[in-house]
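One structure follows; several queries about it will come next.
What you see is the complex with one protein chain gone and the rest in place.
After this line comes subunit A, so read on.
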Amino acid sequence: MLENNNGQAVRQIIFRTIRFRKVRNTILVFLIFCCMFVITLLGMGVAAEVDYLHSILLEWQGTDAHLLLQGVTQEQKERIQAQPQVRKAGAANVIGEVKNPELTYRLPKLICPDSVFLEQNRRGVLHGKLPEEETEIVLDETTLDALGVEKKAGETVEIAWEREGKETVSTFVVSGYLEMEDADGKNGDLWVSAKFAQKFPGDTFQVQVRFALPFGLAGKTEELISACGLKGAEAEINDVERIGMQLRNLMENQRVLILILFLYLAAYLVFRSIFRIAAVTDLEYYGRLKTLGMSPTQIRQVWTGSGMILCAAGAVPGILFALFGGRIVLTHTGWSVSLEQLHIHVWQLLLQTAFLFLVVRRCSERAADVIENCSPMEALHAIWWVMPSGKYRKKQTERKEKRIARIRKERNRNRRRLFLTKMGKSGRNLPFFLAAESFWKNRKWTWKVCAALAGGMFLILMAATKYHSFDAEKYLRETAISDFVVKEASLCGNAGGIYNERENKIDGKMKQEILALYGLEEYGAVSSKEIPHVLPESVREQIRSFFAGEGEEIFHYMEPYTQWLQEYEKATDSGRCTIRIWGIDQAVFPMLKEMDWILDGTWDLEQFAQGGYALAVGSDIPSKEQPNYSPGELVEIDGRTFEIMATVYLPDRMTQGGSYHMFVPEIVIPGTDFRELYPETSIRKLYFNVEDRKEKEAETLLKSYEKRVGAPIAEESSYALKQSFREECIRSVFPELAAGCLLFLLGISGYINTQATMTLARTKEFAIFQSMGMSGKKIFQMILWECLCYVLVSSVIAVAVGCLYSLTILKRSIQRELFSTGWVMTYRFTLFPLPFLILAGIVAAVLLAVFCFFHSEKKSVVERIRQTEM
């Protein structure tokens, strides 16, 4: 093998070719810039949403450790910390259990955490400092709210706590508190100082373990338990850190991820077309280089080198633009994260960029293949729009022979050109027929461009149909129970919060002002309380039967949540569980009249309001058998007995708001009975309707109250819902719209590149026509018709495919609510963007035709006929 491949010649040709083909390369760089920009934007949105969701869940969980162990001894703790598979193990000395009645629902403990434990903390941002003195303590803001203590350092708080059966009340000074951002955590432990802990030497620890990788946590837990003898300890795997949960978070954005992949595919097809056309137009030039001895390897290096340089020139600005400027675009397109939250991980950016480089590299290699497959003489004599027939005859495969047969047939059909010219013998129709024939002859190149153009138009049309199908009236019917809703401040915020029964923001002044509203038509309150309960065997059996039958899917979905499973098993084995009692005023029930909410039994409002009756709350599966009491059964609630009248489904918008428990059967009793049983429990939500002309006044009242309270308590009002609905609509269609616009842009650019190259390469042909008497005007008409062919053919394809898809698949998907937003959609067909897209295409076609014509007219007819140079 002879030695080969000097780099200097390759570099020389790369840079000269890039400069020589400025227009084509500029278009390519611009397309790469657009691709990288859009892909980075979408990637940022996905990363921000996934990480935001993860951070909310972590905040709720309270730690990023993989495994939480309770009841660990000192010796076991040391063994855990010495295990090789354990990357970090934070420990907290458990002093005792907190017994303040306001806090028992969270089961908090008094603990003294070490530094590693504190590192793993995700409960919130610490305001103030960690406890150092004996009397200092750190709590979270939910605990402070529950105890009625102001959120600032220096406040005193009394904590009742129990240790080894002995109860004590201690007074502490708040040295700091944990502020949760969006979610109230399930972990309510109070932190005390080491000095305080020393007074109570003990051998009970909480240990939080983090392994090297979040895979196989169950197996690693078992290994750790057996290696360290942790049989007596309680072990809980942090669901939030399970890889399955993180994948589930990622899959919330699967639509966007699919779109990103689709964009890469579209980019590949368009870039491949551009590179291929570039290779074939430059075939003669590379033929010359081949005759001089440029080897196939060197030619390949030229192509891949050019591709990488152009890719870098487009990708880097695209990324920078997206990171700094494009973020603003995202926040205005309805994504639920704020400007500050928008980010992208370095590995994600590298992966996206590497993938794009791979795509461009592959396209440039395919272009080099085109040149490699010809001998030097075939390349030198190539007529660029007729591909050389293959490298050497002896290497033709059956597929190539078929292609040759097709070309022969084509040439026979070209005899019809005589007929066509006869058709246009007056000269009037000749440009159109020549243009149509040229378009058809070059269909091997043009179908890809038309596909991109049509694909872009199609996506934009589908996005428009989807947006047009969003039905605000339907949405409000489904979401708004009344004109206005005021909810307890603890339920506000992005994650819905966890209802604090002792908050009373709605009671008192707020309620008085609402009742005093002129034009108030009706109002009703909803409250809730969670209490311990024992389910009878019949109910337990029904629950088991439901989750084994109709509710099996729900069971499999919830099973990975350890706490849910534990509570479910405890409820079905021993009957012990927490139930939620809803107290709903009589006036609220008619507001539910639009809904089909009775699952079993007979509903009689008047009879229910008289007292002594309750409703059992079922699931959203319309089955008579529900995981709760059945109609006719009796339920005892804090000493009073109620008969179950019916099984109902309460809308999510009424019951929204989390709990520290995951498996919670629910019972509804009249509001009056609830207030008798639980007079201290505040209103959870207040629903009221006002006359239409008084809506503005009600809005103003609520807004001023929100300012005073410092919380968005009126989020579910019609006026707020309409705004959020619009934002949600935009968000829902943004990915399709972005992809459609990008694809359309790719299509337009590819179309400009293809058409300009083809037209300019036929300058000699046009000169020959002109030498035979064809006027410049006719030449221009021919070029214009060719340019318009792309737009018209693509539009026809887009409309045909779009109408077919829209009237069949899309319509059926919306009617069957297959989209996650399907419940607020009513199918409406539209072609609204089409005229604008066609207009854009026509404008591009006309401008392109003008450019090509005047460019080709720069030289005289004779000069153009004689030209052999590119």
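Heads up, the rule we're going with is that a residue touches a chain if its C-beta (ideal position, glycine included) is under 8 Å from a C-beta of that chain, and two chains touch if they have at least 3 such contacts; residues count from 1.
We take it that contacts and distances are computed from a predicted model.
The protein name that UniProt records for the chain not on display, among "Putative zinc ribbon domain-containing protein", "Ion-translocating oxidoreductase complex subunit E", "Rod shape-determining protein MreC" or "Macrolide ABC transporter ATP-binding protein", is "Macrolide ABC transporter ATP-binding protein". In the complete complex, the residue from A:146, A:289, A:435 or A:584 that touches the missing chain is A:289. The chain not shown here is touched by just one of A:9, A:517 or A:531, and that residue is A:9.
As for the chain not pictured, it touches subunit A at residues 1-4, 6-9, 12-13, 16-17, 19-20, 285, 287-298, 372, 375-378, 380, 392-393, 408, 411, 868-870.
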